[in-house]
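With one protein chain held back, the other chains of the complex are shown just where they sit.
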Amino acid sequence: MMDTLFPARPERLCDIRRAVAESASRLGCPQPVVHDVVLAVDEACQNIIRHAYQGCDGDIKVQVSRDDHRLVVRLIDFAPPVDVAKICPRSLDELRPGGLGTHFMRAVMDEVAFLPPPSGAGNMLQMIKRIGEP
Amino acid sequence: MMDTLFPARPERLCDIRRAVAESASRLGCPQPVVHDVVLAVDEACQNIIRHAYQGCDGDIKVQVSRDDHRLVVRLIDFAPPVDVAKICPRSLDELRPGGLGTHFMRAVMDEVAFLPPPSGAGNMLQMIKRIGEP
Amino acid sequence: MNLKTHENNGTVVVSLAGEIDLEHSPSVRKQLMELMFDRRDVLVDMAQVAYIDSSGIASLVEAYQMARKNATRFVLVAVSQPALRVLQLARLDKVFALADTVEAALAG
Partner (left out) sequence: MNLKTHENNGTVVVSLAGEIDLEHSPSVRKQLMELMFDRRDVLVDMAQVAYIDSSGIASLVEAYQMARKNATRFVLVAVSQPALRVLQLARLDKVFALADTVEAALAG
């Protein structure tokens, strides 16, 4: 179980990756899955930094837990509510520098969804990865 | 004439406003015009911080000069080139928290346009305000 | 930027002062939204606002929308000249409830 608040800044992403990798390993994820989960969390946090907080100070609460055969990651921010309709990965056929983050998240995780955030928060993204027996 | 590089960070906007106000005054702008120009520059710099650099480190070069009866402001960034087609102010009839910055810029300045940036730069926004005789 | 609050007969008076720009508007937003979550009636005293930009206005719009949803009061009071100019540019002077003084807003 991990539940930690991080400043939403590019130079803190490495701390987030370390902490999530450790937590996912401890919760029984095999190593290749740990790498994928870390990538998904990094991409989701990047989007919070770049699109939700847009360069302003803020925090990201990172929660990692295990629910039976599922690793459950929740990212909670305190930015203005996101217009979920605007979030769409670009087609991979179109070659341009951006637009890969949400694609990566959906490619490596089994479920990616915004849920109603806890009161006082701005957004909550939940990502689930099915893993084997504990 | 002003030509200064600032870090693209929210907490440096006040320095940019001070410097632009001083420069515009020295170049002969009447005080209410100075206020409007400062607002337009602040909004343009905000957009560079929020949308062009998206929370990553970077610089903004702020140039203020006078060309006859025109105050000319240029903002140069080193971010990836912006898709100008995506920049549109929201309708003022629609009430939502964002989408006012480009509207303010166009409302207070006489011309607002992206020009081809100097080599090595990412984007150059030029804003012009007509002012009286020097 | 400076933000102070005090209570007056169950209404929260938020006094904003200084420059409400991209550096400070997230904290203004946060404090206003907390009051909105608590469903408080709020007056924002803007007499001492020397500067406000679109990010500051966005915080006010968000709080205003929340107040409307909750049917609580959200009134801008004694709006300074520079802030009024920006509200007018956004044509929000016709949208927000405005009052000249805290007393008038409390009475009204």
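Labels A, B and C are assigned to the chains in the order they are written; within every chain, residues are numbered from 1.
Please note the rule applied: contacts are C-beta pairs under 8 Å (C-beta built on N, C-alpha and C of every residue); 3 or more make two chains touch, one makes a residue touch a chain.
Nothing here was measured: the structure is a model prediction, and the numbers come from that model.
For the chain that does not appear, the touching partners among the shown chains are A, B. Listed residues A:35, A:51 or A:66: the one in touch with the omitted chain is A:35. Hidden from this view is one chain, which touches chain A at 10-11, 13-14, 17, 35, 39, 42-43, 46, 49-50, 92, 95-98, 100-101, 103-104, 107-108. By the touch criterion stated above, the residues of chain B touching the omitted chain are 53, 55-58, 78, 80, 119-120.
The rule is simple: only the chains that are shown with their structure count from here on.
Interchain contacts join each chain to each other chain, per the touch definition above. Look at where the CA atoms of chain A average out and do the same for chain C: the two points lie 34 Å apart. Touching of two or more other chains is recorded for residues 53, 55-57, 80 of chain A. With touch defined as above, residues shared between interfaces to two or more other chains in chain C number as follows: 22, 58, 62.
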